[in-house]
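Below is a slice of the complex: some chains, not all, each in place.
Chain IDs A and B follow the sequence of writing; residue 1 opens each chain.
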Amino acid sequence: MGLTSPEADFESARFVVLPVPYDGTTTFRAGTREGPRAILHASRELESYDEETGEEPHRRGIATLDELAITVASPKEMVDRVRDAGRILFEAGKLPVMLGGEHLLSLGMIEAAAAFHPRLTVLQLDAHADFKDHYQESPYSNACVMRRVWERVPVVQAGIRSLTREEHHFLIENRVPSYFARDLHEVPERLDEVPEDLGPEVYVTIDLDVFDPSVMPSVGTPEPGGLTWYQVLRLLRRVTETRRVVGFDVMELLPQPHLAAPDFLAARLVHKMLAYISLDISRRPC
Amino acid sequence: MGLTSPEADFESARFVVLPVPYDGTTTFRAGTREGPRAILHASRELESYDEETGEEPHRRGIATLDELAITVASPKEMVDRVRDAGRILFEAGKLPVMLGGEHLLSLGMIEAAAAFHPRLTVLQLDAHADFKDHYQESPYSNACVMRRVWERVPVVQAGIRSLTREEHHFLIENRVPSYFARDLHEVPERLDEVPEDLGPEVYVTIDLDVFDPSVMPSVGTPEPGGLTWYQVLRLLRRVTETRRVVGFDVMELLPQPHLAAPDFLAARLVHKMLAYISLDISRRPC
């Protein structure tokens, strides 16, 4: 993260940013491979101070790795590569911040997180349930990623507004806590219930299409009726205050050349998460 | 409508989509002729399931016609061509779904609807009153279309935020129910009053600029302060629950190459209407 502040070296950094420019299973519009670069580019224009918390996250050390080398051999192989990279970060005691790239990649990072945090639960912010069993003859794709994750660790969803009848039934039958965007708009207080479904250790995976397209049009399949900036912040702050976040990712930015605002939002979102977690760290023994 | 579901053949379809790529009287930025194609293109990425209602509208049959051939002879002639096409659809017992194209075209479809539904009333969602008597020496243009409609059937407007002093006085003098966007924002409950001004049979004509430009920038003359996604849905659902919708149109999409979100919104809006009407059908004898 550029920010207007110095980068930390890997050793001293608390947060380690991992850009993964991969969009191999995207079937509609390609281009989320450009996402990590756009977020980092925008981040250089941000003030490093967060006026809400009074935090300057770079004081805890932020190191940004080179982009992870991609392989076109197969999606599964790419997921494994992310998992291996994640493992190194967790072993080194870092808090990984992955920038995507397509959502399938989150599977690898969550596998790495789960190996270190046996009681891990996952908070998924997303417009789509992503709970299909297979898609285009493959179990490894964006449309299936959270089903694969759920087979490993418990998942809580928020912001959902697009899914199939089959997915809907599956979520109900398996009691996956799924907070629909429509309900969160009609009963704003329900946002505060989301953290209650989470365990003490949480990995947060954010598909940027969870936001309303008015503030986040730069995604592959925008769906109207998404969450607002302040709704997402309220939820994330609540989670960081009551749970321990061990890692997070911001995925699916499909940058558009004449739309800088979504890139800035994604960069600011990362910064906000870092500020919230910094605030949390300052209150608890690490 | 592509959706992720099969098209119906004309015979068995309940809903018939008619794309009309015409923007002949547009005086500012041209391009709504590309609107129908953009909506249909986006619709192919939508799930066919509506989680709010539990409906899958394609189960009632959706057939999509070829684009209506246009004529450049004169705007009046083009309106007549739409009216003739509409007549065939109503005669065949279909519920027409017109995709525009410029708003003037709605006049033709409403003429066809009125011929079959003598008690028809029209609900107009729009940023502009469109109640000028003449514009650029012609009575047939986007700026006059609802005046022409009103001369035939009663009109109720919602979302208005741009008009002339003359139009404002005309609406008041003639007691045209006109719900201004400002008022709907200040007193949200007023939305629920709108259907009360409608008769039992309703044609809904939607100029997409009724939406706030934050979610619908892809229109010719965007006006700030428009309705939100959930406001429009709330109104449409209320109408479909209490009135019989005999046809509707979604007009004035001016697609922009790097902005997919508005095209998706328009496609989802059509899908929502189909779901609401399907729900209504399932409750009443058709």
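In the analysis below, a residue touches a chain if its C-beta (ideal position, glycine included) is under 8 Å from a C-beta of that chain, and two chains touch if they have at least 3 such contacts.
This structure is a prediction, so every number in the text was calculated from the model and none was measured.
Novice: Counting all identical protein chains, and not just the 2 shown, how many does the complete complex contain?
Specialist: Taking the 2 displayed chains as part of the assembly, the whole thing totals 6 copies.
Here, only the chains that are shown with their structure count from here on.
Novice: Can you work out the whole-Å distance between the CA centroids of chain A and chain B?
Specialist: Comparing mean C-alpha positions, chain B is 37 Å from chain A.
Novice: Would you mind writing out the residues of chain A in touch with chain B in their complex?
Specialist: Per the stated touch rule, the residues are 28-29, 160-165, 168, 180, 182, 185, 212-215, 217, 221-225, 256-259.
Novice: Would you pull the chain B residues touching chain A in the complex into a rising list?
Specialist: It is residues 45-49, 51-52, 54, 56, 212, 214-215, 229-230, 233, 258-261, 264-265, 268-269 of chain B that touch chain A.
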